[in-house]
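To start, I am sharing the structure in question, which I have written as structure tokens.
Here is subunit A:
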Amino acid sequence: MNPSRKRTVRLVVALSAAVLLASALIYTSFSAASPALSPTQLVRQAQPGRSYQVTGTVVHGSVRHAGNELDFSVADRAGGTAIPVDYTGTVPDPFREGREVIVTVQKHGGHYVGERDSLITKCPSKYKTAPAGEKQNY
Partner candidate 1 sequence: MEIVIALVAGLLLAVVVAVISAPLRDAGRPMSDGEQTQEASQQSREDGYEHAELEAARETKYREIRDAELDLRTGKLSHEDYEAIDSGLRGEALEILDRLEALDGRSGASSEHDKAKPELEG
Partner candidate 2 sequence: MADLGRICLPLALLICVYGIGASIYGVRSGRIEFSDSGRRAVYALAIVLSVAFAVLEIAFLRNDFAFNTVADTSSRTTPTFYRAAAVWSSQEGSLLLWAWLLSLWSSLALFLVRRRMRDIAAYATAILLGFGAFFISLMIFYASPFSTTNPAPAEGVGLDPLLRFPTMMIHPPMLYSGYTLCTIPLAFGMGALLARRVDADWIKAIRRFAFAAWLFLGIGILLGARWSYAELGWGGYWGWDAVENASLMPWLTGTAFLHSLMIQEKRGMLKVWNVSLVLATGTLAIMGTFLVRSGILNSIHAFGGATLGVPFVALIGVLIAGSIYLVVLRREMLRSQHRLDSLLSREAIFLGNNIVLVALCFVIFWGTYFPLISEAFTGTEASVGPPWFDRYTVPLALLLVLLSGIGPVIAWRRATFANARRNFAAPLLSALVTLIVLLAAGVAHKTLAIAMFCCAAFVLGSIGQEFFRGTRARRAMAGEPLPLALVALVRRNRRRYGGYVVHLGIAVLFVGVAASSSFQHAVEQRLSVGSSTHVGKYTVRYVRPTATITPKNDAVHTGSTLNVGAVLDVSKGGRHVATLRPSEGFYDSGEPAQGTVGHLIGGQAVSHISMSAGVTRDVWTAIAPDISTPALQRIITIGNRTLPADQGVVALAVLAREYLKNPPAAQFHFIVSPLVMWIWIGGLIVLGGGLIAIWPTPSAVRRRVTMRSRARAAHGLARA
């Protein structure tokens, strides 16, 4: 095989391998991903056995420690349906009632079980309302 032909073969093989791997990657990402839903959407769509990422606010008064487990309720940011979550694992520092959280859950009967260590709490907003008074902006 002359050198130029060898090079073409090499290129074709390399490109095919790349396309194959990329396809495997893309395919598994769609099946392994957890859709991000709000509690209202979750209640409507959730199927048992599938993981979902739920984003919402921790309902005031709903946080309870039961042994190693943390139980709390998550509601839509605008209020509305609240879902109970049973969670074990690391609890981030900023976690408290009223904060926005993201947690991956699976439906088990009426409860949602949180996946281990999947709880993320968003940092509280850095923008506070301005105190009264003349404000000089750019």
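Here is how the candidates were picked: all candidates are chains of the complex that A comes from, given by their letters.
By definition in this document, a contact is a pair of C-beta atoms (placed from the backbone, for glycine too) under 8 Å apart; a residue touches a chain by one contact, two chains touch by 3 or more; residues count from 1.
This one's a predicted model, so the numbers in the text were calculated from it and none came from an experiment.
Undergrad: Which single candidate from 1 or 2 touches subunit A in this complex?
TA: Candidate touching subunit A in this assembly: 2.
Undergrad: Can you name the residues of subunit A that touch candidate 2 in the complex?
TA: Answer in residue numbers: 3, 7, 10, 14, 18, 21-22, 25-26, 28-30, 32-37, 53, 55, 65, 67-68, 88-94, 96, 102, 104, 117-118, 120-128, 130-131, 133-138.
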